[in-house]
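Complex shown without one protein chain; remaining protein chains in place.
This part shows chain A:
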């Protein structure tokens, strides 16, 4: 029953040319128009990523046994590919140079570093973030990898000596401890991260990339409106009445509608991602899976919103008005039409589109999961709450009479 209703939903929507155009063609046009007209506005990166290594200031205060090993590490090809290390004596000087944009990144190794490692304490150092998101990411993973190796070797060495290693004392088996530190950007325990210009630590996309994201998010947020209008149409032309007179459970009806509409939304997302890539050369990053998850979370949120609205609003005009108001406001606040750092930083976090856009931008820049998760988790949280609200108002949606 559920699938009958879902398939019917798909067929009816895909049969209508006007809906097809609005669903698939218009968003691409919008991406093209916004992306190409605003690329020269100075807010966006103009050409593609510079493969040149960037300058990193290193303040080595550690005189211990590991100082030599670190110097060796810095000469490795894997490191040189990304970073050009320059030694400095003064931490303040490095910070000043980063602020002026002369250095891309800073690393301060404390004098106790070797001692800490040898005595089985967690070794830590200080990372100073530069202006470029991608450079910061590269530096975090390069230096993070070194810190991981050091800490892991030390933990393994201690485990070999006693059964009670430092990791085991914390209730974590050593192997798991290693794994947990294995990813870049997860060094909160060991590395104090300093941000010199916090607002600048943002993804640095091209205009085309930026608007592909914002338009995709906006259209995903509209998917719940189709659901609400479709249910309303069933009520107004009495087909809901007829379906309920058949041996169909209310939840089968609702799931059928949800599945049908969600499938259309997923097709829409795939279409927008694929065509923006082929037609406008938009680079969506390597992690398409993560992108799909963010799209799904948006679809769940929007469908839930649609279900809640249809439980209480019974007029097409009001439903459309409400959705338009919500989606446009959220898109504007989260910088979807034009980036506005101040607004984005203050009220942005109260919107769905903020978390979705920031997640997607980080996925585009290949930011790695741990960093992206900071934005995906709040989005998942909001989606969860909306979903519960939708479940709660379900009775009212399918209530006959």
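Throughout what follows, a residue touches a chain if its C-beta (ideal position, glycine included) is under 8 Å from a C-beta of that chain, and two chains touch if they have at least 3 such contacts; residues count from 1.
Following the convention adopted for this analysis, contacts and distances are computed from a predicted model.
Enquirer: Missing chain's UniProt protein name, "Ferrous iron transport protein A", "Glycine/D-amino acid oxidase-like deaminating enzyme", "ABC transporter ATP-binding protein" or "Ferredoxin"?
Expert: "ABC transporter ATP-binding protein"
Enquirer: Per the definition of touch given earlier, which of A:31, A:150, A:243 or A:364 contacts the omitted chain?
Expert: Only one listed residue reaches the unshown chain, and that is A:243.
Enquirer: Which parts of chain A are in contact with the chain that was left out?
Expert: Spelled out for chain A, the touching residues are 1, 4, 8, 11-12, 15-16, 237-239, 241-249, 400-401.
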